[in-house]
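Omission of a single protein chain aside, the complex is shown with its protein chains in their original locations.
Let's turn to chain A:
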Amino acid sequence: MTTMQRELRLSLNQTQRVRLQSALQQLEEMTSLASAITVVADTIPVNHEDSILKGHGTSDLNGEVVATLCGVVERVNKLVYVRAQRARYKPEVGDIIVGRVIEVAPKRWRLEINFSQDAVLMLSSMNLPDGLQRRRTAVDELNMRSIFVENDVICAEVRGFQHDGSLHLQARSQKYGKLERGMLLTVPAYLVKRRKQHFHHLENYGVDLILGSNGFIWVGEHVDMNGENHILADQVSREDMADKSCVGQVTQEVHERITPLEIRTHICRVANSVRVLSALGFNLTVEVIVDTVEASISLNTDIKDILAAEFYVQTAEREVQRRVSLSRKKG
């Protein structure tokens, strides 16, 4: 129960503890996880007559396969590897990630993405705000801070590895770029599985949800992708107008930029739902997150109480029910 103790210091009462334990036990039985847990230097039992491939987190000692990580042993055909629970994110080409800018360097930004090294986003591998395809000039380089500055949160795609092992990103689409007016959550990277869609617009709540493969999750106010350039142009023209005309228009503009309270509460609700799911160690898919949010609304749970003991236990029980019904459908 490490994750729980680490992220939420809950005080469960007696009945809640019993309920939680029974729920977790049922989950454990369904996955038969307990047998596969391994610790550094444990021998992993393999059938030596079959040829096996030793994968990540394993090494060879006197002809035995030995784990070099703590985690869960996974077997895929011949391949045997250890999946560590608290290890860092391991990028793959094409992953959609969320990161934070830590440095503006010549022609590039450096991003923290929970990888063992910093990721690099080259100026040349992203679309410019004016949307034109052209060579990047020295002027563009000087204006880099007008695009992203330090501590901005960015969404991008993994482009590939350089020969020296450093990681390059790209942001060649309208959907990538700076993320504003929202919250960044960090969860263990293994909880986010690679899927077709990582960008989600929760229409009921007016919230954008980006599940970065690196375990960084963005919950923010919905931004209309197509309209963005339009808005930008709009702002420019308005600023021109504001220069000329009265103060009233300026205040109106400021007013429009403020995220309404309703959206803010929705953002917090979604964010807390993600937190409780990650504390329980459940995979984060948009369906499960929306499910949790809806449950919290239908149970009249306060936003802050989503992180309290009662909802935590209920979430665990709901997951059991979900998996039971899933297995029934399959069977």
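Descriptive notes on the structure:
Throughout what follows, contacts are C-beta pairs under 8 Å (C-beta built on N, C-alpha and C of every residue); 3 or more make two chains touch, one makes a residue touch a chain; residues count from 1.
As a working rule, contacts and distances are computed from a predicted model.
For the chain that is left out, the UniProt protein name among "Exosome complex component RRP41-like", "mRNA decay factor PAT1 domain-containing protein", "Casein kinase II subunit beta" or "Trafficking protein particle complex subunit 6B" is "Exosome complex component RRP41-like". Considering A:V80, A:L209 or A:A316, the position touching the chain not shown turns out to be A:A316 (whole complex). Among the residues A:D118, A:D140, A:D291 or A:E317, only A:D118 touches the chain that is left out of the figure. Only one residue from A:I44, A:A84, A:V192 or A:V270 touches the chain missing from this view: A:A84.
Interface note: of A:A41, A:L128, A:V149 or A:I258, the residue touching the hidden chain in the full complex is A:A41. Within the entire complex, the positions of chain A that touch the omitted partner chain are 1-7, 24, 27-28, 31, 33-34, 37, 39-42, 57, 59, 61, 66, 68-72, 84-88, 116-118, 164-166, 280-282, 316.
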